[in-house]
Structures are given as structure tokens and as C-alpha cells.
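Here the structure is laid out as C-alpha cells; the discussion comes afterwards.
One protein chain omitted, others in place.
Chain lettering (A, B and C) follows the sequence in which the chains are written, and residue indices restart at 1 in each chain.
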Amino acid sequence: MASIELRNIRKAFGAVEVIKGVDLEVRKGEFMVFVGPSGCGKSTLLRLISGLEDITSGEMLFDGKVVNALAPSKRGIAMVFQSYALYPHMTVYENMAFGLTLEKGHSKDEIQKRVEKAADMLQIRQYLDRLPKQLSGGQRQRVAIGRAITRDPKVFLFDEPLSNLDAALRVATRIEIAKLHESMDNVTMVYVTHDQVEAMTLADRICVLRDGLVEQVGTPMELYEHPNSVFVAGFIGSPKMNFISGEKAKAFNADTVGIRGEHINIVPGNGTWTGTVIHTENLGADSYVYLEMGTEEPVVVRLDGANNYKSGDTVHIAPMPDKVHRFDAAGKPIR
Amino acid sequence: MTTDTLAPPVTVTVPKIKSELMQQRVRAARWFLLPMLLALAVVAGWPLLRSIYFSFTDASLTDLYGAEWIGFGNYLRWTTLESGVTRYRGLLVDPAWWNAVWNTLRFAATSVFFEAILGMIVALVLNAEFRGRSIVRAAILIPWAIPTIVSAKMWSWMLNDQFGILNDLGLRLGLLSQKVAWTATAETAMQAVLIVDIWKTTPFMALLILAGLQMVPRDIYEAADLDGVHPVKQFFRITLPLVRPALMVAIIFRLLDALRIFDLIYVLTPNSTATKTMSVLARENLFDFDKFAYGSAMSTLLFLIIAVLTMLYIWLGKVRFDGGDR
Amino acid sequence: MGATIDLWKITKTVLFYALVVFIVVVSVFPFYYAILTSFKSGTDIFRITYWPVSFSFENYQAVFSQGSFPRNLLNSIFVASVTVILALFLAVTAAFALSRVRFRGRGFLLMVILAVSMFPQIAVLAGLFELVRAVRIGDWQMYNTPWALIFSYTIFTLPFTVWVLTTFMRDLPVEIEEAAIVDGASPWIIITRVFMPLMWPALVTTGLLAFIGAWNEFLFALTFTSSNDTRTVPVAIALLSGGSQYEIPWGIIMAASVIVTVPLVILVLIFQRKIVSGLTAGGVKG
Partner (left out) sequence: MKINKLLVGLLTSVTLVVGSAQAADLSIVSGDTGNGLAFLRSQLDKFEADTGHTVTVVPMPSSTSDQFGQYRLWLAAGNTDIDVYQTDVIWAPQLADQFLDLTEAAAGVVGDHFPSIIESQTVDGKLVALPAFTDAPALYYRKDLLEKYGKTVPTTWAEMEATAKEIMDAERAAGNPEMWGFVFQGNAYEGLTCDALEWVMSNGGGQIVEADGTISINNEQAAAAIDRAASWIGTISPEGNLAYQEEESRGVWQLGNAVFHRNWPYAYSLGNGDDSAVKGLFDVAPLPKGDGPDARSAATLGGWNVAVSKYSPDPEAAIELALFLSSTEVQKERAINQSNLPTIVSLYDDADVAAAQPIIPSWKDIFLNAVPRPSAPTKVKYNEVSSLFWSAVHNTLSGNGTAAENLELLEADLTDLKGGEAW
């Protein structure tokens, strides 16, 4: 168990600065998710924590101790890679045991016990003798996770571990990881993803990154309810938050107004705004209605259950007043 | 995979923090390179510098250690006659040399071109699964495995106009209308040398490309197959780009070898001006004639020509030196 | 519809095998002819035949009775093996440094290594000869020992192996290496326990090509040895001779070539399993 503290961390590749001064604290036992669009520096940040990448300037502390120059293997971390990065020539057992065999002072029995325990946790015990190529994608990812568990790390790092899996497996493995976190509550986990659903579902706290800077850190609900910027507001939540600017926003005393689809009601008349239905999507449990009302992008309204609006219908809508997010010209919230 | 294509770091103004990992790697790299560089410096350094040095002297094998420095005389020197006519002498104006350069370039370009294509075909065939593949793979390697001095003689035997089997075969199959004296005439001598060289070194190319093919994950093809990509398109879109690094290196080394071609021609057509290459000419001057310094000058110029061509190739072929690292 | 597909499939298979047969015939025919010739004797050698007409082991006996051919064979095996092991050892480690560690001047270094291969062998002969003669430790001198050949062969095996292995190592996935680093593997462990098993095709291929290069080398072998006991097979073949100066003993030469080539064929058959596979699927991606 370890806390991680980043102080004004910067990282440059040549003349290109990728991380531009990040201050962040990851608490002990916390599940922290780095999220952001591609190129925001989230993977780089993770690699800086892992020690695979050198910090250009700033300080990185594990449990209050500076680890800037410490080798990855000495940081007490384990990492799960996007491509699993299993050793193709080793069996599942050897893959999981490799790290331990390199550390001195582990007896064969101990290694076997630890590997088997991890394998049991992930239900891959029957595959221990197989080679990675004899496994399915999901099984390989479990092995990769198992390899990390075997190392008994203080910090668990995930680099987009689900992006190579198909949708169904992704959900299943996500749950697996969530369960893992629960069962290993003394292990700090840092998880990188570009998928905000993963972020919302897994995280204790989310760190939204943008262009090498931290945009906002907070629990999923904090981010959902009190986004610190238009960027965060737009990134968190599905469907994406509707943004309305111009005259309609002026009415709210803001430069931009943001309102989530689930926070808009369709009213019989006298609504705040009116729009024309251009498209509807029925998902069963809920449904989306897309409205054209002169904004840059169509406004989405999320309704419970199915609906029977048709394209071309004119509807009146009203945002829930306490759910309206107002932003100034700089994209910052007006509170 | 986010960093592998980025340029190596330029020194940043902020004092760089050297991590243990980086230090360990750089230290390891140094120790790993040292023995190799040391070995090369010892084995190659001295002889190469010696050769270059001799090219600026009047060295002769009769008196190697009494060589005197004469500057660029072996490359170019001139005397102005009383009549005012300036006569140029030296390697740079030696028609025999430029003939050899031309022969070499022609030979290298043609042989490497065909070897690359044939090598690719053979590699693709060997990469396929079929019964008896291991035997075929061993059989393919035979031309490369036979010592050059032997295979060159073997071919000179087979190419013989009177009792050569190639002429006989050509006549029987109706490919030739009369027996051809392959190595005798200027027109066919080069063809003969090319045939033998391509036969001999295609396995080298094929094997290296095959190794490249083998390092390509097979599932990429499976995915492409499922997508219904036409095999030809598959080759140009997937296979070729993936084996490109291996192919490029194979070509570089074949090119270097072809530009230095010596033993094959030395045995097959040693004195034919149609096939005399730079190395053969250099040998003649180094050992047969009493012109050791002149031969050294040829070797040095040959070195420069190859160096320029290689750099050109690396530049045009965009052979990368970076990437894959961390 | 189904029938046409089958027909197309059959044609494809037939064409494929025809190509295989063609490649094999072209590759092997001269060797076959050499075998054929090696069983002939006297004027028969000048007569063209496509099938064996006579079986005379005279030439094979001659190979083993002239000079010290078995000894030369052993010399060749020793020299080529040590050369390859040395070259691979030096090259694998160097390739790791060149392909995996970022440092300034890497491209330049690779070019310098390549430059060694740009000088005609014939031109370095004199300098190498001086060098080989200069190396002596106490009473032992390198000249006229197999070590002189092993030493001088690095000049052409090393640049080649370093370059090829660097190229192949560069293409190994970064993440596998990073996984090993996180697991606490040192560069040496990464090379030996992670990369080398993945690079078998490249290692075996380059090793094989370097082996054949050393096996077939003639010029250095002739120059740096001066007794029958230290010479290698190519020199031994050049020393095989007929009754008189101008007479070329074709039958014997062919017999010797057959003897020399067979070990290499066996070598390929042993290692050919390793030429295939390696990174084929599994470790990376799903």
C-alpha cells in the first residue's frame, strides 16, 4: 500500500513537452483512473509513475519518499499492458513466476503458492501449462493481470487493459477488475483509459487530463455533477452533455450553458426551448431524442423507456433548473 | 507504444534527472558495445587504415616498408610537356578503372534486383505450409552452401561450350539453336556471371526474408483473410511493409557483397574486360602487377564509392536507425 | 459454383507445387550434377549424362587419401562454429544496445560498423596478414592456427550479424521488454531470457549464414595458414589435384564438394525447425 504524490511533474520528448506540470496525489488503496482524449498524456503519466519513463523535472513521491530515479522493479509496482505483453515463449505459469524468480529470496514453493493463489483468483489455474498463443484474448488479459498480482505490488498500474477486447469481454473483465480492487483493498491502483464509462464505473477518483495538464480530479459523481470546465463536462457522462451558447445562453447569464440529456424534460408547451426532432434512438430501458434547435450540435434528450416521437415533430423542452451548468467565456463554471 | 517513434532527446535546459533504469541501460549498452567495437577496431581498423595509407604512397610489394608518401599521385597527377600539353595520369583518369566501375555497378544492380525478387518469391513459398517443407528448405540452401571456388568452377564446367551440360540442355529443350560459348564472348560473359551469382546468392536473400516473414505475427494474415483482402493486395499492404526492415538489410549486405564481387568472377572470367570488376582489378594491381599502391588506391576509391552508394540507398530507402527503443 | 471453386483450388495447388518443384530443381541441379560427376572418372567426365552411368568411389577415396582431408573437415567445423558463436554473442549484446537503448550517435555507429564491410577483402589481406603475424603470446603465435581464421573472420561476420540482429531486435514489441523491466529483469536477463527465445528465427538464420560464410572462406584461410594440418576445407579442395599441373581433377573436386556440402545440409535440417516460429502470435495482442 502506498500513496503516490506528483509535484509539478514535467516530461519532454526532445523539444515536445507532453506533461506540462502535473500536481496530483493518489491516496493509499485508492483506485485512480486517468482519463482523457488520446494525446492528453495519460499513458505517459502512468509510465512516469511506473518508472519506465524518466521525469524531466518535478518530484515523484511514493509514501513521501522521492522515487524520481528509482528503477521500476524497486518501486513495488506491477503493470498490466494494453497488449498484455506476455512472454510468448513461456507458459502461463512461467509468465506469472518470472518476476519472482528474478527477485532473490523466494523459494520454489513460495513462488508456486503465490502463482497458484493468483491463478485461483482469476480462475486461470487450468491454463497454467499453456502457452499464451493457446489462450483467448480474455484469458491472456487475465494472465497479464495474474502476473501483476503475483508480484504482490503496492501499486497496480493498468494501461488501457481492455481496449483490445470485444465489447462483451470488456464488460466482464471490467467487473473482474472492480472485484479485484475490492479484494485487494490495500493496493493502490492507477488505471488509464480513454473510455469514460470505464472511468466512471471503476474509479474511486478520476483524474481528467487534457494537453498534459490535470483538468480536474474528483470522484465520479463530483465530476458528473460539478465539472470544473466545459471540457470535463463534455467528457464525463453518456450521452455527452448538450452545450448551448449564444442568445439562448445569455438568458441564463452565461457564455455557454450545459445540460445533460437526462436533465431535460419534454413539456407539452411553454418550454424553455423548442426544437424539431431529427432522429430518435430506442435502447429499450431508455431512449434518445435528437433535436435540431439552431445549436452547433443537435440537442439530445434522454427519456426513460421507449418513446414514439417521429422525425419532424416539434417539441418543447425544459431543462431542470438546478441541473443547468453555466460556463463563462473561458469555459470555467459560474457558480 | 506511445514513445517509440519519437526522436532521441535533445538536451533540455532543465537539468535532466538520470534515473536508475536509464543509467543501468546506458551502462549496459556501453558494456555490450565495447567488445564488439573492440573486436572490429582490432580486426578491421589496422588493415583498413593501412590500405588507405598505402594508397597515398608509392608502395610496392617488393619493398613494402620502404614506401614513401606521394600524396594524391595514385589518384591523379599530371605533367605538362614542353609542348604545353598537360597529360593526366592516375586512377581518376584510368579508363580501365572506370570500365570496372561500370561493370561493377551494372553487375550489382542487376544481380541484387533479381535476387531480391526471386528471394522474396522463394521466401513466400517456404513460408507456406506444405508437406516436405523442411527438405525443400534445406535443398534451397545448397547453392549458398557450396564454396564459391567450387561452385564457380562447377558452373564454368557446366557453361563450357563443348561439354557443358547447359548448352546440351538448351539444345535438347530447343532454347538454344547452337552451342553458346558463354564465358568466351563479351556479351554473354556478364550474363553467365549474373546467372551464377543469382543462383548462388538468392538463398541468402530468401532466408533472411523468410526470417523476417517468420517474425510477422501470423494472426495479422488471419485477420486479413477474414476481411477478404485479395492475396496480392495482402502482399503489398501487409507482408511487404512488415518484412521491409529485413528486406532492406538483406539488400544492403547483398549490395555490399555484389559491389565487392571478386571470387566468382576471378574463377569464371578472370581477365575478360566485360566482367572485370573493381575488386578483380584491384587484386590484379595489388598482387599480379607491381602496383601495390595503385591497387590500394583502387580499394580506397572502391570503399568510397560503396560508402556513397550505401548512404544513398539508406537515404532513399528510408532505412531507419531509430525506433524500437525506449 | 462449388465445382469451379474446387477447380480453382486444385489449379492453385498444382501451380504452387510446380513452383516448389521448379525452385528445388534449379537449386539442386548443379549439385546433382556435381554428385553425378563425382562418381565418374577419366574421360567420362567430359561426357554429358543426365543419369548416373557408372558408380566409382575412386574420387571419394582420392579425397580422403590426398592431404589430410578429414583433419581439414574438423578444422572447418571448429573454425566455423567458434566464429559463429563468437559473432552471435558479440552481436546479440551489441544489437540490444543499438536497437533498444537510446543514445546519441547510434546511426553513426551503425554506419561505421557497416563501413567495415565496404572494403574489398583482397585489400585488407596485407594488413591482416601483418596483424595475424604480430599476435603472439609467449611462445604461442596466432599465425597458422585456427584462431588466426576465427580472428580474421570476425571482419565479415560481425557487421552482418550486428546489423541483422539489430534490425530484428528493433521490431520486437517494446511492451514485452517493459513488462520484463517491471518484473525486475536486467538488460542481460532481457536479452538472454526474453529476447533470444523470441529471436530464434533471426538467430538461427544469421548464425547459419555466418557459418556458411566462414565455412566457405578461401582467401584468408589460404593466407593465414601454412600447413595441411591447420587448413580448412575450401583450401583443401583447391589443393586437390590431378596428376599434373594443368590437369583439373574434376571428379575429385566434385566429390570433395559433395562431402563438404552434406554437413551443411544436415545442419539446416537440424536447425530448420528453429528457422520457423518464434514470435508467431501469442504474446502480443489478441
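Simple rule for what comes next: a contact is a pair of C-beta atoms (placed from the backbone, for glycine too) under 8 Å apart; a residue touches a chain by one contact, two chains touch by 3 or more.
These figures come from a predicted structure and were not determined experimentally.
Undergrad: For the unseen chain, which displayed partners does it touch in the full complex?
TA: B, C
Undergrad: Out of B:F114, B:F163 or B:F235, point to the residue that touches the absent chain in the complete complex.
TA: Here the residue in touch with the unshown chain is B:F163.
Undergrad: Of C:I150, C:L209 or C:V235, which residue touches the hidden chain?
TA: Of these options, the touching residue for the absent chain is C:V235.
Undergrad: For the chain that's not shown, point to the residue among C:V82, C:V135, C:L222 or C:L269 touching it.
TA: For the chain that is not drawn, the touching residue is C:L222.
Undergrad: Could I get the residues of chain B that touch the absent chain, sorted low to high?
TA: Within chain B, the residues touching the omitted chain are 60-64, 160-163, 179, 181-186, 269-273, 283-284, 286-292.
Undergrad: Touching residues of chain C against the unshown chain: what are they?
TA: Where chain C meets the chain not shown: residues 41-44, 46-47, 66-67, 125-126, 129-130, 133, 143-144, 222-223, 226-228, 235, 238-239, 241-249.
Going forward, only the chains that are shown with their structure count from here on.
Undergrad: Chain contact graph: line, ring, star, complete or other?
TA: If you draw each chain as a dot and join those that touch, every dot ends up joined to every other.
Undergrad: If you tally C-beta pairs in contact for every chain pair, which pair wins? Let me know.
TA: Result of the pairwise contact count: B-C comes out on top.
Undergrad: Averaging over Cα atoms per chain, report the distance between chain A and chain B in Å.
TA: 53
Undergrad: For chain B versus chain C, what separation do you get between their C-alpha means, in angstrom?
TA: So the centroids are 16 Å from each other.
Undergrad: Among the residues of chain A, which ones contact at least 2 other chains?
TA: 52, 71-72, 82-83
Undergrad: If I count partner chains per residue in chain C, which residues reach a count of at least 2?
TA: 173, 175, 178, 181, 279-281, 284-285
Undergrad: Would you tell me which residues of chain C are touching chain B in their complex?
TA: Within the complex, chain C touches chain B at residues 16-17, 19-20, 23-24, 26-28, 30-31, 33-34, 37, 46-48, 50, 90-91, 93-94, 96-104, 106-107, 109-111, 113-128, 130-131, 151-152, 154-155, 158-160, 162-164, 167-175, 177-178, 181, 186-188, 199, 201-202, 204-206, 208-209, 212, 215-216, 218-219, 233-234, 237-238, 248, 250, 253-254, 256-257, 260-261, 264-265, 268-269, 272-273, 275-281, 284-285.
Undergrad: In their shared complex, at which residues does chain C touch chain A?
TA: For chain C paired with chain A, touching residues are 173, 175-176, 178-185, 189, 193-194, 197-198, 279-286.
Undergrad: Which chain B residues qualify as touching chain A in the complex?
TA: Listed in rising order, the residues are 1-3, 6-10, 12, 14-24, 326.
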